[in-house]
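With one protein chain held back, the other chains of the complex are shown just where they sit.
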Amino acid sequence: MNRNIVISTDKLTKRFGDFVATNEITFDVYEGEIFGFLGANGAGKTTAMRMLCGLSTPSSGKATIAGFDVYKETEKIKANIGYMSQKFSLYEDLTVQENIRFFGGIYGLSDQKIKSKSNELIQQLGMEKERGKLVGSLPLGWKQKLAFSVAIFHEPKIVFLDEPTGGVDPVTRRQFWDLIYDASDRGITIFVTTHYMDEAEYCNRVSMMVDGYIKALDTPTKLKQQFSAETMDEVFFELARGAKRKAD
Amino acid sequence: MRTLRFLLQKEFRQIFRNRALLPVIFIAPMIQLLIMPLAADYEIKNINISIVDHDHSAYSRQLVSKISSSGYFVISDYGTSFNAAFQQFEKDKSDLILEIPLGFERNLVKENEQKLFIAVNAINGTKAMVGSSYLSRIIASYNADIRLEMTANPRMNPVPNIEVPSINRFNPYLNYPFFMVPGILCTLVTMIGVYMCALNIVKEKEVGTIEQINVTPIKKIHFILGKLIPFWVIGVFLFSVGLFIIAGLVYDIHPLGSIPLLYSFLFLFLTAVLGIGLLISTYSETQQQAMSIAFFFMMIFMLMSGLFTPVDSMPNWAIVIARLNPVTHFIEVVRMVVLKGSGFNDIKYHFLVMTGFALFFNSWAIWNYRKTV
Partner (left out) sequence: MRQFFAFVIKEFYHVFRDPKSMLMLFGMPIMLILLFGFALSNEIKNSKIVICDFAQDPASQRIIDKIEASKNFEIKKFLYDPRQIEQAFKEGNVKLVVVIPNHFNDDLLHLHKAQIQVIADASDPNTANTLTNYITNIVMDYQKEITPFNDLPQQINTEIRMIYNPELKGTTNFVPGVMALVLLLVCVLMTSVSIVKEKEKGTMEVLLVSPMHPLMVVISKAVPYLFLSIVNLSVILLLSVFLLKMPINGSIGLLFFESSLLILTALSLGLLISNSAQSQQQAMLISLMGMLIPVLLFTGFMFPLENMPLPLQIIANVVPSKWYYIIVKSIMIKGLGLSAIWKETLILLGMTVFLLTVSINKFKIRLG
């Protein structure tokens, strides 16, 4: 694993009036690592992620994503990242093929590249027969795997995953994480938020946000040692117990 | 530019794949264009008249036959009881009652004067005025006939007679659909433009796909263009089908003026109207809101555009509103160019106004869009 820093934040803060959603958070993410961004609802995870994606401007503090400044170079950031959210990723009324083609084209891949890569992708996922089907007709697990693959189709430096495995059975979740490992091996940095504490175990490092602050940041093993816990569940419980903010 | 191509591909695919929506966008307007002009007819004809004839004389029968042969009236009943006639009147079976008193013929000759009684259903004021004025004219003409019959020497007192021949320019047969078809076409195109554009964008907002778009390198301006262009194309298509096929083949209406001129105005108008759709979408979070706002303004646009009632007849403050309504200008221009062959100089003013609208609505919408979405 390289020690190049792909995400770097320094006292990154977002205020909504009097309410401080993220409070001077400071951390670094290394190239190729799987970085778990945990926290209860309302802790400030989503706000932080949106700033890093270039969707929202910070109130104060600094951040660089893929080497680009979060205030002045949001367009360049967007060109170099991928994104997948639980709420939506793909167009339900377009086919598998059409979705891949659309997002490939949006990210500037040439027609040739799109063609070859999409064939590759569809084969990898084993969706040969589903190529011409509307995404809306696919089962949830397939949709999510496809959405992830589309998010990294253009080989971005970093891919942001916002609660990507919601509502899916454990087997499918496992398969999903296989894809994540695969991507990480290829050098793509994974920035993932999740509720599932067992998924926290799959990450290289994990940070925990409570009430707008980062209360902990380390590998799962070291965190469990630190809090004398057996599982990440317990770690989370320890940290989040005193939390004042309950919901997003 | 390439991103725009991909966006447009996606948009068109989504629109045409929506099977249930296609008939509403394409077929419903055309059917309405086909049928509505036939319904929108102001001409007053087939007025039902009840005749209560107490006299049953030669004179009264002459009068009745003159009325029935005039072509304006349909004699719904002919009797001797006013009460019976009034009952029909109450049930809307007749619009007028004419009562001829007993001794009409005899008294007219003897006493030189008689009175006829007319009751008019005035709920529809225009119909009442027109109906009663037709009837009065027929009676006056009948009066003149009688006088001629009875006067000894018709050439003794020559009455000056002024004829008023009239020429009906552009529409010699006073064909009502001729006037309504362009107007209804304009209204339908506007409706599709505003509704579809607003709803489409808000749907993405509501479902959440807009978030995904926001993270990609797609520039906002490309996204907006990607939303406007498909409906612009659909608008032009609808207008063309409406003009050349429905208006041209079915109603035999052919543009007298320059078609390029007409289309340049159409392009400009669509830009303005889609800007309105875009604007509405920036003020709505849900499709329901977008629909409510769009419906509200569409009603105002439609009623204040001179489509059904003339703009000139409005009070001054309302005329200001009508002039601020882009649809008013669109309808005027289409009527002028298609029906009368007006040229660019004649519609220069409308071009200017529409350009203003297009700039105004689109700028406001884009500015708003940048802020909120």
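Annotations
We call the chains A and B, going by the order they appear; numbering starts again at 1 in every chain.
Criterion: a residue touches a chain if its C-beta (ideal position, glycine included) is under 8 Å from a C-beta of that chain, and two chains touch if they have at least 3 such contacts.
All of these numbers come straight from a predicted model, not from anything done at the bench.
Note on the chain not shown: across the whole complex it touches B.
In the complete assembly, the contact with the undisplayed chain comes from B:Met129, out of B:Ala84, B:Leu102 or B:Met129. Here the missing chain is touched by one residue of B:Ile300, B:Leu324 or B:Leu352, and it is B:Ile300. Within the entire complex, the positions of chain B that touch the omitted partner chain are 18, 20-21, 24-25, 28-29, 32, 35-36, 38-46, 89-92, 108-109, 112-129, 132-133, 135-136, 139-140, 142-143, 146-147, 150-151, 157-172, 174-176, 178-179, 184, 187-188, 191-192, 195-196, 199-200, 203, 283-284, 286-289, 291-296, 298-300, 302-304, 308-310, 312-315, 317-318, 321, 332, 335-336, 339-343, 346-347.
Note that in this section only the chains that are shown with their structure count from here on.
Averaged C-alpha coordinates put the centre of chain A at 57 Å from the centre of chain B.
Residues of chain B touching chain A in their complex: 2-3, 5-7, 9-10, 13-14, 17-18, 207-209, 211-212, 214-219. Against chain B, the residues of chain A that register as touching in their complex are 53-55, 75, 78-79, 81, 83, 85, 87-89, 91, 93-94, 98, 101-103, 105-108, 160.
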